Each structure stands twice: as C-alpha cells, then as structure tokens.
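Just one protein chain is left out here, and the rest sit where they should.
By written order: A, B and C. Residues from 1 in each chain.
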Amino acid sequence: MSAIDVFGYGIDLLAVLLLALGLKGLSKVRSARSANGLAALAMGLAVAGLLIQLQPSPTAWLWIALGTAGGGLLGLLTAQRVPMTAMPETVALFNGCGGMASLLVALAVALFDPGDSGLVERISIVISVFVGAITFSGSIVAMGKLQGWIGTPGWTQSSVRHAVNITLALASLVGGVFLAASPVSEAGPLWLLVLASTLLGIGVTLSIGGADMPVVISLLNSYSGVAAAAAGFVVGSQLLIVAGAMVGAAGLILTQVMCTAMNRSLLSVLFGGALGAGSSGGHVGGGGDEAGYSRIVSCSAEECAMALETAERVVFVPGYGLAVAQAQHALRELAKLLEANGSEVSYAIHPVAGRMPGHMNVLLAEADVPYEQLIEMDTINPEFPRTDVVIVLGANDVVNPDAKTDPSSPLYGMPVLEVDQARQVFVVKRSLGAGYAGIANALFELPQTAMVFGDAKAVLQQLCTELRSQGVGSKVAVAA
Amino acid sequence: MSAIDVFGYGIDLLAVLLLALGLKGLSKVRSARSANGLAALAMGLAVAGLLIQLQPSPTAWLWIALGTAGGGLLGLLTAQRVPMTAMPETVALFNGCGGMASLLVALAVALFDPGDSGLVERISIVISVFVGAITFSGSIVAMGKLQGWIGTPGWTQSSVRHAVNITLALASLVGGVFLAASPVSEAGPLWLLVLASTLLGIGVTLSIGGADMPVVISLLNSYSGVAAAAAGFVVGSQLLIVAGAMVGAAGLILTQVMCTAMNRSLLSVLFGGALGAGSSGGHVGGGGDEAGYSRIVSCSAEECAMALETAERVVFVPGYGLAVAQAQHALRELAKLLEANGSEVSYAIHPVAGRMPGHMNVLLAEADVPYEQLIEMDTINPEFPRTDVVIVLGANDVVNPDAKTDPSSPLYGMPVLEVDQARQVFVVKRSLGAGYAGIANALFELPQTAMVFGDAKAVLQQLCTELRSQGVGSKVAVAA
Amino acid sequence: MSSLDQALWVLLLGSLLGLELIGKVPPTLHTPLMSGANAISGITVLASITLIAEADGSPPLLLLGAVSLGFALFNVIGGFLVTDRMLAMFSRKKSGAGS
Partner (left out) sequence: MSSLDQALWVLLLGSLLGLELIGKVPPTLHTPLMSGANAISGITVLASITLIAEADGSPPLLLLGAVSLGFALFNVIGGFLVTDRMLAMFSRKKSGAGS
C-alpha cells in the first residue's frame, strides 16, 4: 500500500462515518439541517479521495469536468428554481437521474470494457441495469403523475396490468440470466434487459394513484441506493457498496414509516391500484358522494366574515385543497387582517394533511407564516374547546370525526384534528366531494358546522375583501 | 473458493446477522429472552461454521474437546448454582475469563507461532494482550470487591493511585511499542506488557467503590469486546472482528446509559474514587450523620404491625438494605399475611434501588413475588396519596424528597418515589445512617414518618409474629 | 473488483446499519429525509468517475462516463440543495416578519 492508498483509504472510512452521521441526524428536527451539510461534506470528501487515488489523466479530467459542469449546473438551477410545493416531483426527478447514472455505468462496462468479466461482475451488471432502469423510468412516471402530465390509464386499474407486469418481469429475468451466464457480453440479452426493466418500472408506477406517490418515490429512492451498491460491485468500490446499502436500507425503513403514517400498507400501495384518484371518490359503499348527506348548512363568505370579525380565537386547518388552490398567500393575508383586528390566530397541522409529509409546513412556511403559529395536532387538540371559529380549508379526512367514533370507517384509528369541539366550524371546499380516503365526513352535518362552497383561494380573497369593507383593514394602521 | 468455503462464509454472515438481532432484542423487555437464545444460536452457528471450514485434525479435535469439556461444564455449573443476588459478581467473573481467553490467544501466537509476523499482526497482538489483561484483572478485582473479599485500600483514595496508574500505563506503552516494533517477538517486552497491564487493571478498579461496580463491569465488558476484535485481527477472522466491535460499541453505550440512570458521569466513576463506600457517608457538609436530624419519631415493630392490620392499601418500598439483609422471603411472608387479611399489597420499584439495575426485580422475583405487584415508579407515584401505609425497607436515597425540592442536594433532579404523599410511612433501617449518596433524608423528619430501627429481615419477621399473634394468621384459612 | 467476500461483509453491515440509523422520524421530516437520502444515493458519482479515469482513452467509455457523471451529479447537487431549502423553512429561528 502506498502512502496515497492509505490516505485515500482513510478518507473513505471517514466519508462512511460522516454519511452515517448525516443519515442519522436527518431524522431529528434539531439536527436535520446540519446533518444534510455533513452528508454533503462526506460526499465531497469521497469524491476528492477517489480523485487523489485514481490520479486521472488530462483527458479524463476533461471529461470529468464536462460531466460535472453539466450535471452540477443543472442541479443547482433546478434546486433553486423549483417551487416548494413541487418537492415530491423534484425528488422523483433527482432520484430517477441517480438510477440512470447507475444504469449507464453498468451499460458502459458491459458494452465497452475490454477486460474479461467474472460471474460476480456480470451479476452485478445485471442488478445494476435492472434496478437502475426501474428506478429511472418509475421515478419519471411518478414525477409525471404528480405534475398531472400523466393520468392513470384505465387498463392499469384492471387485472390486465398484473399480466403485463409479470410478463415484463419474466422478460427481464430471461435477459438477466442470459447476460449473467455468458462470459462474453452479448448485446441481445443486454438490450432485452434494459427495455423490459424500463417498461416494468413504468408499468408498476403507472397504476398507482397520485396520492400514494410519496411512498412510491421513497421506495424508488431505496432502489437507487441498491443500484448504487450494485454499481459499486461493478467498479469495485467498497465505499459505494457501503453507502448504497446504507441508503437502500434506510430508504426501506423510511418507506415503511411513511406508509404507517398514512394508514396504508406497502403492499396495498404497490398492488392495490389507485385509491381516491382525485374525484373518483366514494368507493366505500354508501358514503362519499354528495347524495349521502342529509343535513347540510351552507353559508356565504359574508356570513363567515362576520363570525370571524368577532372571534377572539381562530384556528385554520389547512389541507390538500389549500395546496391545490395555491391559497397559502391569501390565507396569510387573511390571518394578518384578523391579527390586526385583535384575534389570536393559529394553524392546526395534521401530520398527513396534504399529499406529502410535511406538506403543510412547507406550504405555509413559503407564505411566511411564523413557525410558532403552526401547532402540531397533539398540542392543539385540547385547545379546540376554547376556540371560537375553526376554518377548515380544503381539508377533509384529517378532520373526520368518524375516525374516532366509527369502527367501520376506513379511517378508524387514525388520530384526527378534533375541530368538532370548537364553537363554530366553517368548511371551505368546492363541493361535498370526498377527500383522499373517498368517504363521507360526519363533520359536515354537525349543527355547529357550515359549508362555504368555492375554491379555497377565491373564498379567502372574498373573506379579506369583506373584512376590509367592514373597516378591519383600516384598523391595521391604527393597531400598528 | 471451494464449496465448503462458500458455505462457511454464508454461515459467518448469518451469524453476524443473528448476533445483531440478538443484541437489539436484548434491549426490549418483550423480546429479551428469545433474543438471548438467538445470540446463543448465532454463537453455535459460528463455531460450527468455523469447524467445517477448518476441518481440524484428530489431535486438534481432542484438544478442542478438552477445552470445551472443561470450560463448558464449569460454565454450566456456575450458571446454575450462583444465587440471583450475586449476578454482578458472576458477570464480572465470566467477563474476566473472556478477557483471559483473548490474552492467551495473543500470547500463544506471540510466543510459539513460527510464521514471521507483519506490523499489523504485531499491533493486534499488543492490543489483544493489553486489553485482555486489563479486562481479566479488572474484572476479578471487581468481583472480589462485590463479594466483599477485597476492600478499598487507603492509598487508592489518595492521589498516589494516579501516580501508580500512570506509571503502569507508561510501562505497558513501552512494552507494547517495543513488541510491535521488533519483527521477531522478544519475550522481554511481552512479559513487561502482560505484567504492567494486569497491574493497571487492578490499580484502576481497586479505587472504585463497590456501588459503582456495575458501571465498571459494563465498561470492562465493552473492553472484552475490543479484546475479541483484536484477537480477530490476530487470527484473521472477519466474524470475530465484527462481533467484537459490535459488542465493544454496544457495551460502551450501555455503560453510558447506566451512568445516566445512576446520576453519575463515567469520568467521575473512573477517576473520582470510591463514593459512599458503605458507612463512610456524610461527605456533603452538614447532612448525613446522625446528629443532623432534629425531629425523629421511632416506633416498635408492634406499633407498626397494628397500623398494618387496619391498612387497606400497603406499599412496600424495597431498597439496598433489603438486599443486604437478604430479607426478600420474610417480606413475601409478611405480604401474604396482609393479603390474607384483606389488604391490597404492592411493591414500588425505583429504577436504581439497590446496587445494580433491576436489583429489586431480581430479588423479589426470587422470592416469588407476582410480577404484577411490582409497580414501576412512574405508575405508582400518583397512587401514594391514596395509600394507607408505606413501609420503606432499607431504602434511602430513592425516597429522599430533597431530590424534588432542594436544588442544592446532590440528588436534585433524580426522580424519586413520592412516599411522603402517603398517610403513614414506616422506615425500616438499622440506624439513621446515610445511603449511597451519603446525605441526610428529610423524609425521616416528616410528621407522618416513623422509624423502625433494626435489621430489615429481623423487623419483618417480628412483624409477621406480631400479626400472627393478633390472629391474622388464622384468618388465612378462613379467607382461602 | 475487490474480493467478493469482503464486499459481501460490507454489504451486510452497511444494510444493517442503514436499517438501524433511522428509527422514529417525525412526519414533518419525511420529505426532507427522503430528499437527503436521495442525494446520498447519488454517490454513484464515484462509479462514474472511476469509469472515466480508467477508460484508457476509449471514447465510448469516456462519453458514457461523463453522461452518467452528469446524471449522478445532478442528483447529488440538486438533492442536497433542495433538502437544505426545505430544512431552512423548518428552522425555528426564522423571523416572523410578513411577506
């Protein structure tokens, strides 16, 4: 071992240590941000160590610079430009590219590396190609679905899809076995493998509803760790194997944790087809569609504004609909008016409100809502009895009282925001349509509840106008 | 790689997996027992795998059988015979033997293995000898102190010991460096290393008070993991390295956890000298010794028995003194009498009552106290206000109300059993002497408290006699 | 490549470590953690760089290596930055001043 080898080796060990610390820190609120920096540092170290060990030729440096410039710049721009509300899509895109990188490395070695390859190396190539391709195509489809570019075709909801996916999986298997078995790499099986696994990634992801996408992305993220580990076997890098395995395993756990938080099982996400894909709703017998309700009181934004004007304590409950309507800034506007009017305003954050974990935190943070006003479910639930007005904004499942009382409800057991304890509840949504779980909401029929139908943003703007026209706006100057 | 190699290799991986699962499971009450079995299984697997790989000669088999028979039988007998109350000593003994094994392996290789050795191997030998010897001698001293065979010599409490220990550490260092530096192993440095590190283990452990021993044993346990890992480097076994590192690291964490539970810091345990070594007490100015109390009510066992006879709810608080007096069976006897008399009896278990974690659980379990009657601190604390009689048996620090109220107390911040909330408290102990922390206890002066002086076992037996003489014994038959 | 048995040990231990590292994660952190882990999985950059450095001037290897390096770095740089942006929003020290 030369001195440089020893040095590079020490750097590798250090990098793994830092990566482990980073992953660990990322799972705690206090340390998350610095842990992210630590992981980035570890990555930089690993790259620097590798460059020192390999001592690339000038030509190699040129190509490295090219790749770095291209990927780095694009990454930088994307990360800065993308809106906070499009986070899941962005992560999916990044993730897909990681998978693509593993795929390309394996392809390059299989097609153009002259050295004769052992069985282990060929198996590694097969795994790298297979997992990399699935990760790539699956992530891109996930992104497309989240962005609304890709729908959920009818056939993916029937059992046809199982036939298609099984065929594709078998085709990948055949390609993989042939590729691994023959000492000289043949192009035929290789391309079969690439094609079949790419299509398999599409086939599996296409059938899953947009709302389950965060789970799928997390799972694909775990895959891209596996792909990296496989690429590590291909090029013979210990560090890559460890880091890949670590991320792969951690991703699996995270996927499991996310499923639990959403009251879903991983298997039902992967094989159950789309659930509550937008307006499909009402798949649970009886409930869900608008005819199911018997006693609904609806009111105008004007009436709602009057109640708000005199309320001392107001709690907003943001949900998926608020995100869809992009109404966070209008909400912040209204809250400022109310605060100027002397009301105490806070936001009740349910852990799975919206369509990705932490969705509401991100959304409201973007509108500059002070962090102290975002109250977690467990903290705010005991406060509802002394709350004058609750405004539910495009939320549905997370305020469904059946989750506490009705054992037959699919939501039963999920902790919810107990808004029914408040003196008055206004529910702002466009219709009596169901939410993600596709079931009716007993809250809408309670005597203290009134519906304010309309788009969340539009209603919020109307409320602001009403309040201002009643002179609340002018008080701002006085109060300030 | 031959088929046997692959097989043995797979077994090794499996063994590590099972060991990890075992360690993890051991830290949860539900799974602890099966996890212990799992770890034992893993160990068996590892040995079997190694034997298959090595294919020992008949002579080798003979010696293996000899060693197995000797060590195995002794282990079996010891494990079955040793009383539950002597657990810490027993663990210390086992641990010391593990260290001795690493030491012997390294010695054998250094002295008799003909092959020329590289730097790495020689360093491994040095570490293995050093850590193995410290583990061995330290554990044996720890055992001796816990059994009461070895006292705490005066010089170990002065700063002389630091001089002695530093000298010994330097001597070990010199021996180790010489041993590692010379390509042919020389006997001189080797024996210096063995001697100096053995003495160092003694020197460090001798100065530590018996009450801190569990922490020391846990630390030495961590060392024996390190010694095993070093032995793994010596004989070139991956599995040994992994398992040793795992146990070493886990032991370190456990040591830390134990320190926290006892309100001590690891450094003060190792370098602070003996604390509260038996009757030394009163190191905190003013408090502690008997003159410190102004208002003490003492009463006889007879009076105490009368209070018990009419009590509906009785809570026993066992402490270190109960263990010392070996009074658990007498306690169980009394409890049965009271239950027959219609009282509701339970035991309040403070997490650090006694001198080792779980001490009270083990002690009372040995006396066949039903598990359901052992109530953890957090559960029983709210119950004290509706308790008629509390009997504190040889406990002191764990019922000291100063821990809650007096910020200047060394116990301040430690959660205690709030027995002062009960209607009547009897404290059974031999004198007004202090407990482990060496401080006075405000509980003794409270108006609802009465002291019953005497040995815990004797007092309990007296109480039984009193109750029986008042006819409580005869009611047993009626109630049954 | 490095000897297989070494690699498998490392694979096993790395996986076990990964399983242990993440215990309880508060829901708020699901997305940032996912995003951060995703950035780490871009460690494939190492494979791409190795490929380029050991390409021996072979044009297809150099090209594929550079392209894969681009993809991987896009993942890494973008991933870490975007995670940081998200986490910055959660920081409690954020001033409460309006838009």
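We take it that a contact is a pair of C-beta atoms (placed from the backbone, for glycine too) under 8 Å apart; a residue touches a chain by one contact, two chains touch by 3 or more.
Since we're looking at a predicted model, the values are computed, not measured.
The shown chains contacted by the absent chain are A, B, C, with contact judged over the whole complex. For the options B:176, B:214 or B:401, the residue in contact with the chain missing from this view is B:214.
Of the candidate positions B:47, B:173 or B:446, contact with the unshown chain belongs to B:47.
Along chain B, the points of touch with the absent chain fall at residues 19-20, 22-24, 26-29, 32-33, 35-37, 39-40, 43, 46-47, 50-51, 54-57, 59-60, 63-64, 66-68, 70-72, 74-76, 78-80, 82, 84, 87-88, 90-91, 94-95, 97-98, 100-105, 107-109, 111-113, 120-121, 124, 214, 217-218, 221, 224-225, 227-229, 231-254, 257-258, 261, 329, 332, 336, 351-352, 356-359, 361-362, 365-368, 370-372.
Mapped onto chain A, contacts with the missing chain fall at residues 1, 9, 13, 16-17, 20, 24, 238, 242. Even with one chain removed from view, chain C keeps its contact list with that chain: residues 2-3, 6, 9-10, 13-14, 16-17, 20-21, 23.
Here, only the chains that are shown with their structure count from here on.
Chain contact topology: the protein chains form an open path, each linked only to its neighbours in the line. Between the chains A-C lie more C-beta contact pairs than between any other two chains.
Taking each chain's centre as the mean of its C-alpha atoms, chain B lies 43 Å from chain C.
Put simply, the C-alpha centre of chain A and that of chain B have 47 angstrom between them.
Note: centroid distance chain A to chain C, computed from Cα atoms, is 17 Å.
For chain C, residues that reach two or more other chains under the stated contact definition are 4, 12-13, 16. Across the assembly, chain B contributes no residue that touches 2 or more other chains.
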